[in-house]
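Have a look at the structure that comes next, please.
Just one protein chain is left out here, and the rest sit where they should.
Entry: subunit A
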Amino acid sequence: MLRSLLNSRSILRNFRAISTETTVAAGDESIIDFVDTVTESSEGQNQSFASLLRNSKFMQLGDFNGRLVVGKIVHRIQDDVYIDFGLKFNAVCKVPAANSEAYRSGARVLIRLLDPELSERFLGSKRDLTLLEADAVLVRLLSNVPRKPRQKTSTDSAAETPVEPTKETTSEGTASPPTQ
């Protein structure tokens, strides 16, 4: 009995170690730089399409399955966020329960890409049926909504009043579009 408990504890410890490792790996800036905006390519007006494609991040990405990719939230409907990561389709992910307010459109997130397009061939059909979206798992938030809202949130965190900041950010959120 005791031994099994010990075993389970060690397993738990292992789990913890793994989870910290993954967060460290996710926090590594070099990886983020590498996969940042898949469409971004080296500049040059006169490059041929072949060389553009060859030097693109899309090619450097290699096999899509399990790649960590930086994306930008372009849309949010209740608990679903639409993440644009530079390929054809957006990835649709559920917002985690913790800190769900931060997952607004404009925020940068790290995702683990599974499939660039969800398509499947159904029995009897000649061609695949596509859902027109990518499959990915949301890993974590990289940065909050840029510029104005971010400055406000930083001042809010300095003030450290739990209820008011949300009100302020919402009021500024409505106020900011005319200035932009």
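Please note the rule applied: a residue touches a chain if its C-beta (ideal position, glycine included) is under 8 Å from a C-beta of that chain, and two chains touch if they have at least 3 such contacts; residues count from 1.
Here is the rule we go by: contacts and distances are computed from a predicted model.
Among the names given as "Small ribosomal subunit protein uS2m", "Methyltransferase domain-containing protein", "Exosome complex component RRP41-like isoform X1" or "Origin recognition complex subunit 2", UniProt records the absent chain under the name "Small ribosomal subunit protein uS2m".
Not every partner is drawn; the one left out touches subunit A at residues 39, 41, 43-45, 47-50, 52-53, 56, 58-59, 62-64, 86-89, 116-117, 119, 121, 127-130, 132.
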